[in-house]
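Working notes, structure below.
As you look at this complex, bear in mind that one protein chain is not there, while each of the others sits in place.
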């Protein structure tokens, strides 16, 4: 009887998928109707995530395009990179809305994607996809059928940098992003490197200057700057479950007040972006479990380097939350519907 | 113009107080109008809890009974034990509803309170107070003006035990509760024992068989059993921020199925209590940030001992969440209003 | 040229194996000559444990009995349960000393082993094995060729209980051990349950009243008591890497002073056991990285229940450290050789 839009989540057994399940289950405008997992097909969802006992009633199904098309209007794909392309195409052809959390539809430049991932199998859709960085591409998202939902690291880095590049306030060369992520970014598949004892009481860099998120950033930074930008990106692993902090170093000759003015102008109407006052810097704990992106800045005149620090929850603003925000924009719901949780004080 | 009931939070700068602030800020039926903190008087609340920037607009005020009475209808007192009594009395006399999170109004037996705390300064109100264990005292709470909100440990232990004692399914002697709590239970005042480096990678018992929560439990267990019950209570500190797990050992001669039947009968209509299926045991992570209490059981026939394991979030069901639930019941709101957050999958 | 005894470690790529490698590498009386790992055969040991770069020079070899017999005098087997039996027998037949960290040689009663594990393949050696609980079985260990090194949980529980049972100070029925362990006890093989994000900010019981360590405890407790003892054992998982705390509940009618007197009499000459003064309770952090077992007690006269709390580092006193201590006793080295590290203050 409900006229609520029906939502499907394809690949619901990873951390990002589970966050979409949780957020959609509490969303006032939509109803969850289809939920798939190859690994857990046939099992009730609360055996996969016992925390959600009594909150989510669904069983994990095996994905079939026919079922999918009958059962839902809006599709979130939380599949591994390279697996999404094939799933998305028939849904799109059937007129469905698709928000894809993999890298498969993030790139305008197909060859960049193919250099870093594999041959693209749905290039006609790639062309039509919109990069779902909500606060930057709001207009295009509102008209889109297919969203390439941004990566977690790129979200934390592009949000502060794109307005500054667009407004020519910072140099386009020598940009460095020193990012730190909680462990959930590595997913839920068991691996030595994400065991508790291997992570706890440790801290390390990984994929130094060779992470696949760099090309995703470069494409968008270049777009904003109007000239080629090649960022140096170094991710690190923090012994915490959730959260990304990116400390970004850029060259410029302006004060942090000017920088913050620009960010305020860009984002003061954006509910989910908080520009911190002078002398304040973000803390991953302060956005945990929320769709916020907090940004602080400091200009060091001695070196002529501006330090920008941003933080997001990698699973929310960096994945599931931004995906729901994209849906809200596409469907003309209130932008905060289902994702307006406040941070916990501790 | 709003006809929403006005809420005050007295003592808003501790962890429990901050959780009430957060929950009330998102509550659909009430509006936060008065917020006090002696330590931070005059400061904006988001300087005390920067996570809540943009979510809570209030300034911390110094408590004054006159202001309080004019500004709000419902009062949450998140003050230290012994400080609440004096604050509560004038509010009650002015016809306000008061939910007190300290121990000051938890005891029916004044002398027990006075033995473990100090001389009671408002004994006339103590008599009228209702012990706010929501699922057990629902009826009395709905008619109360003053609630003694239960302690965190007692909540985790009384919820599973009281129906079993009432139904004479377990022995009244030799009950042992081995409880484990996250660090937020110790509050936000700086102390050596709660420094990160003193807690991290450690685990210890404290106040072994002499914690002040034991008399609070004994009074209620005795009431349920209809005979004297003296629990042996041993709390431990877990290197995590939130959560309590209580492992309870009782003697009985019945199976865990009978035990679970009794718990189901008592709680199947209670949204916030989840009785886990046979062979499943609760995890503090699964109730983190929520008002749930999860309960699992196992009977060991070899020793004739029943193991009951329960978990809550000490700051939510063990403090702020149950306080809001009490308000919901007192005010005839939907019981889940403002406290229906789902657990995070990770 | 060295006349140092040669040590082999079979199964060196798990956490316990690696701790033996570390301890043996710093041991003044022996030299590491042979180190095997099926999974990492052919790789240098510091690619498996990069922390040990520059500290351990060896390569992982594939175990062969012939090589083993030529290359070493003393063997530590850090293999999975059931795999050790077959490896141990030819070494013992060649006159080698064997310290086995699996359950394969821990049981005097073969049928108990076979009920909980599998058919025993070397029952003739099982008979000759000595249960390597160093402080209890010191004399037998000094004459042994084959040691069944105790489990981590049993070590933490047997050390305090055995002297009390032997001296008839506590009841033999209704003994409860509520144990809490760090995550390293679950080993280094990737699994969902030991991922950082699944453990962090959580706390849970597992294998409630059905852990395989219970029969190991029962056999030894029964031996000490001279009558049948069946312990109720409930293990829990703590979000920390290392350490076990066991909170043990026993019935008795004596004070904690008498209890501590008995423990002092039993252990005052034992370097690695620290009986804490009245009112002090152990903390897993205080034995981290060491071979100590700390014990505190409290008698609650109201319930007639004695609370005993003990702590060990599960990988040291609960595995590798006790294994080296066994070697020291067998070889007549100083008992603290190689395992006298002091705890870190933080």
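A, B and C are the chain letters, set down in written order, and residue numbers restart from 1 in every chain.
As a convention for this text, contacts are C-beta pairs under 8 Å (C-beta built on N, C-alpha and C of every residue); 3 or more make two chains touch, one makes a residue touch a chain.
Here the structure is a predicted model, which is why all the values come from computation and not from measurement.
Note that of A:83, A:176 or A:252, the residue touching the chain absent from this view is A:176. Contact with the chain not shown here comes from a single listed residue; of B:201, B:219, B:256 or B:335, that residue is B:201. Residue-wise, the contact with the chain that is not shown comes from C:341, picked out of C:83, C:112, C:140 or C:341. Listed residues A:126, A:225 or A:240: the one in touch with the omitted chain is A:240.
In the full complex, subunit C touches the omitted chain through residues 15, 18-19, 21-22, 25-26, 49-55, 184, 188, 200-201, 241-242, 274, 276, 280, 283, 285-289, 292, 294, 315, 341-346. Even with one chain removed from view, subunit A keeps its contact list with that chain: residues 173-174, 176, 178, 180, 182, 197-198, 200-206, 208-209, 230, 232, 234, 236, 238-243, 245, 247, 249, 251, 281-286, 288, 296, 298, 300, 302-303, 305, 307, 309, 311, 346. Although one chain is not displayed, subunit B still touches it through residues 15, 183-184, 188, 190-192, 194-201, 239-241.
One rule holds for everything that comes next: only the chains that are shown with their structure count from here on.
Here the two chains linked by the largest count of contacting C-beta pairs are B-C.
The chain with its Cα centroid farthest from the Cα centroid of subunit B is C.
If you average the CA atoms of subunit A and of subunit B, the two centres end up 36 Å from each other.
Rounded to whole angstrom, the centroid-to-centroid distance between subunit A and subunit C, based on C-alpha atoms, equals 46 Å.
A straight line joining the Cα centres of subunit B and subunit C is 40 Å long. Contact with two or more other chains is made by residues 15, 184, 188, 200-201, 241 of subunit A.
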